[in-house]
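Shown here: the complex without one of its protein chains, the others still in place.
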Amino acid sequence: MSPPETLVDKLDSPWLGVVLGVAAVLGMLTVNVLFLVWLERKVSAWIQRRMGPTEVGPFGLFQTLADMLKLLSKQLITPRHVDKPLYHLAPLVVFVPVVAAASLFPFSAGLVLQDLDIGLVLVFAFGGLAFVGIFMAGWGSNNKYALLGAMRSVAQNISYEIPLILASLSVVLMSGTMNLAKITALQSERGYWFIVLQPVAAVIYFIAALAETNRAPFDIPEAESELVAGFHTEYSGMRFALFFFAEYSNVFIVSMVATVLFLGGWSGPLLPGPVWFFLKVYALVGLTMWVRWTFPRLRFDQLMSFCWVVLTPLAILNLLITAFVARLV
Amino acid sequence: MDPNYAPYVSVLACSIFVLGLGAVILILNYMLGPRRPTREKGIPYESGDEPHSKPRQRFSVKFYMTAILFLVFDLEVVFIYPWASKYSDWLKDDAFAGIAFGGMMVFVAVLTLGLVYEWKRGAMEWE
Amino acid sequence: MGFEQILFWLLALGVIVTSALVVLPPGGKNPLYGALLLIVSFFFMSGLYVLLFAHTMAVLQILVYAGAIMVLFTFVIMLLNLSKKELGDETRTIAKGVGVVAVVALAVKTALVIETQTLNIPAKPLPAGFGGVDAIADTLFHNYLVPFELTGVLLLVAVIGAVVLAKRTL
Partner (left out) sequence: MNPVSDVAARAAEAAAPVAHSIPLYWFLVVAVVLFAIGSAGVLARRNALTVLMSVEIMLNAVNLAFLAFAREWGNMHGHVVTFFVIAVAAAEAAIGLALVLGLFRHKKSVNLDELTALRN
């Protein structure tokens, strides 16, 4: 029951620990998101035989930072007839759960801000909260594309959450714990990654995660050719930036969950823990980018029936077979 | 503070901190950015056209069907959480392992019937 | 007052105020505000659960109530997209007034009764792992296996009923 020593325990004052820890997690997330956006632009450019950003910094590395500063000095346009409380609070409601979820991950042995017995459930609980902010943005904006985008976005998010969680529960079944640090330690101890025993769950998780993060081929909610920009059409300046930040953080978070569940988290030979952790996360992120710029977009009805008719039954079946096999051996 | 809930208080503190930070960012943007509202900036964005229907239409009942399915499967998942995390311990007790497996099997089978029913009724066909 | 007591009163105040606002305006006037305020009240509520060492239930509360049941509410609110007229006028009748006064009186009386009745209960020490997932799993599958299966049947009935009701008069 007693959790291992965490960052917070090592400091004299728990409050100072929390503030420093959150600042560290937020800094980590910001740096990674800035890098991720740059990477996305470079990867897409590479796939489409373009150059991508080249101007700011070496290889255009500071392009996103410059974009961030630009957005900070832009006008915050509030359209007429918006539902004021909903419209103004929506970016914050989307932003907070994402960072809170990111603070639960173990980056190395003992390097974890909040070590919870049910960390995995809490990550999914925070992920499920995204719908509140999306609804508020879509409804508050007084724009038909924003509202339709929000409805589609929420319908898709909630649908794909089911196979996502069911796939990760197959791993929980084998590890017997939902503590993210313990799941990692177990894989390090046993000397194999859970993807070896749960390849089907890993594939289901990956597909569902693409849909959860609204990325192509599942990016119907923000299909720019039919819905402008989806639920954040009417947002400008830093309000837009917060949505954008949350979106890329989500990509990062689902990759971190996959790393912990299927790829052994920080465990690996020679290199220190955090290096392994981020290497694996970026391998997964790279895969999602490759998929995004390669596959065409699905239709909304295909999207929904694929989830409920194919993915969810498959995930349930995989879970039950895992339980059955675990009984036999 | 009790070690049982200290980490949760820390999660709470973390959320409040991030909320404050987000608010500060928005206020900063409000102070730094220009404020020159015009009529055109205020109309709902429809790629340059004047909006020509009310923004808040009614939606298909299919969305409700999806939400029902999600609700039921979310509850299924919630019941599987404790089961999955305890299952490997139960396997050591031969007498109980069968009950644990069979019990969850029946539960999942019953809920899958709901999925099949909704599918057969065509609730999942988006036209 | 210690830190825990202060936290308790903050959370209690939060849950009571937000719940009251669900029923009173603005929540009572506009169901969408009501639904969002209800979500906020669930957060305060799960904070109270944590203070009761029920951390697993606190997380599941957020997962199911805030994350699933309220999705249903907001979906229906947006599906209907009600105008003022469709929401209907709130009539103020004497019967309602009497009802509300009776409820308040009953609540005050109950609060007074439980004060005298519960002071004598000696609190038992908490076993190891209290409130954790494993403890819930053990109690659920050892003591409540039949109710668990019946819950599955209840949910099946709910799906079928909801589909029939919502599809029939489309």
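Points worth noting:
We call the chains A, B and C, going by the order they appear; numbering starts again at 1 in every chain.
Criterion: a residue touches a chain if its C-beta (ideal position, glycine included) is under 8 Å from a C-beta of that chain, and two chains touch if they have at least 3 such contacts.
Just so it is clear, the structure is predicted and the values come from calculations on it, not from any experiment.
One chain is not depicted; across the entire complex it touches B, C.
Of the options B:8, B:64, B:87 or B:101, the residue whose C-beta touches the omitted chain is B:64. Mapped onto subunit B, the footprint of the missing chain covers residues 61, 64, 68, 71-72, 74-75, 78-79. For subunit C, the list of residues touching the undisplayed chain reads 2, 4-5, 8, 12, 15-16, 19-20, 22-23, 27-28, 31, 34-35, 38, 41-42, 45, 48-49, 51-54, 56-57, 60-61, 64-65, 68-69, 72-73, 76-77, 79-80, 82, 85-91, 96, 99-100, 103-104, 106-107, 110-111, 114-115, 118-119, 121-127, 130-131, 135-136, 138-140, 143-144, 147, 151, 154-155, 157-159, 161-162, 165-166, 168-170.
Following the convention adopted for this analysis, only the chains that are shown with their structure count from here on.
Taken as a graph of touching chains, this assembly is complete, with every chain in contact with every other. Of the two chain pairs considered here, A-B and B-C, the higher C-beta contact count falls to A-B.
Our note on geometry: subunit A versus subunit B, Cα centroid distance of 13 Å, whole angstroms.
For subunit B, the set of residues that touch two or more other chains comprises 1, 8, 56-57, 59, 63, 67, 69-70, 74, 81, 85-86, 89.
Touching of two or more other chains is recorded for residues 116, 118, 121-122, 139, 147, 151, 158, 178 of subunit A. Listing the residues of subunit B that touch subunit A in their complex gives 1, 3, 6-8, 10-11, 13-15, 17-19, 21-23, 25-26, 28-30, 32-37, 41-47, 51, 53-57, 59, 63, 66-67, 69-70, 73-74, 77, 80-81, 84-89, 91, 97, 101, 104-105, 108, 112, 115, 119, 124-127. In the complex of the two chains, the subunit A residues touching subunit C come out as 1, 85-86, 116-118, 121-122, 124-125, 128-129, 131-132, 135-136, 139, 147, 151, 154, 158, 178.
Across the interface of their complex, subunit A is touched by residues 32-33, 36, 39, 55-56, 59-60, 62-63, 66-68, 70-71, 74-75, 78, 128-129, 132-133 of subunit C.
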